[in-house]
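For reference, the structure discussed in these notes is given below.
Shown here is a partial selection of chains from the complex, left in place.
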């Protein structure tokens, strides 16, 4: 494994191996590269949690993180991303995490670098480490994926989380359903066996995976007010009461309280939202270890 | 001690304990947390000296500092400060230093986090580590606080330094006076025994604590030109000559040379301005140690 661009790059065996390593980090196990190792986090889109989570994972492994302000970089002077990466590689950087708004930005980069590259989120495409932390959270809870019913609720067409998770969960044997505004479902919601109304989803789902309403991605097409969305598609307190006793709530964050989920449920007993954030560090440590170890 | 929000949180005994620890750091003593420890400095207002001073203090104690660009954070996406902090805590951050323009932003945070929180300056409210470094500088100089006459000169109503220091100095037995434009004094300057003219203050003060004229805080009410302010309320070379031989000059910085203080006096024999900056690192190391040690 040299890079991690997409969940599609990983075999089922590799996914299980990464989850096992992540679980060992969650239990406090340590690992450090043999030589001084340098990473850079190139975030061309703002993000608190993913960037900070990678930074924590890197520091916990004793990796040196070289700061890189995307806004002040030579890319402003017209340099291509490939030349920026080649510069960083020449300078001695061993690993780059890249978030970029362009879908599949990584396609041009494969095979060109000795430096390891991790996709930290591309446009409306993939977000593989988010997917791994979600899988880790589900595995910790249920011990397996086979036969689990997972419903992803919300802004499906713009979500790299939905995309990455659908592929991985299906491969691992879970059944994935979708809910939310039917116009955000890719395909014919009315006739799809995978599109379900939120009230139906509540009744059978082991995992409710709520997505963030990304106001910043589709202001023009946003025809749902926050209140209307919450009432019609969101996880209200009433709906939460009807969930399976063993069911859990997930959300990649940042949460729009009172929109995707009622304010009081963010911290509730069924919520694994902050557990997901904690797991993000372990999942990323696992990816870093697998990419860097000899 | 779990957090440091305000000087009011500290007992006299705790203040003396912190100063003693700071003095030991000034003498070169070392201390490091037993486990790998992570701090984040959340500065929602620009600051060179306070942020850099905390960063130095943290590094000298072997604490890992996770970078956080407030301008690129999820707070831009509408996340509340509480959710940002909960995210950081979930990710494994042990301590946060927060500077924010909202007065008493910390009131909503008390008791909600295991993560330690230090107020790095709130609006026109408190700035407890600045106060501690000022106390340290005075203690190094005079060995005591009882009976000292300290005059705070300048922009009293907007100053968190004035507020924090008044409380602490009074508690410790010093007498605190005020000077500067009377309209910036809270209360009836003409009839207050604590409001004194600068020329009077010069004659009896052991410590002249000059405040920065914060142009950025009250451009509309600023009816004093720089020259006029210096002439009427500032520390001119003539005034400095009339100070007590043992008197010292303090200023939290950044200095407006030629406004609060004559250019040539910034580096003069009575000035402790750069000593204060040095002491800032020791005072912050002391606070960090007291918050982090088991």
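Odds and ends about this structure:
Here the chain labels run A and B in written order, and each chain numbers its own residues starting at 1.
Operating definition for what follows: a contact is a pair of C-beta atoms (placed from the backbone, for glycine too) under 8 Å apart; a residue touches a chain by one contact, two chains touch by 3 or more.
In this text the structure is predicted, and so the values were computed from the model without any measurement.
Whole-complex tally (this structure file, single sequence, 2 chains shown): 3 copies.
Please note the rule applied: only the chains that are shown with their structure count from here on.
The rotation relating chain A to chain B, fitted on Cα atoms, comes to 120°, given as a multiple of 5. Computed centre separation for the pair chain A/chain B is 41 angstrom, with centres defined by C-alpha atoms.
Residue ranges on chain B touching chain A, taken from their complex, read 36, 38, 40, 64, 66-69, 72-80, 83-84, 86-88, 90-93.
Chain A meets chain B in the complex at residues 43, 46-49, 52-53, 55-56, 59-60, 67, 69, 71, 215-216, 253-257, 266, 274-275, 277-278, 280-281.
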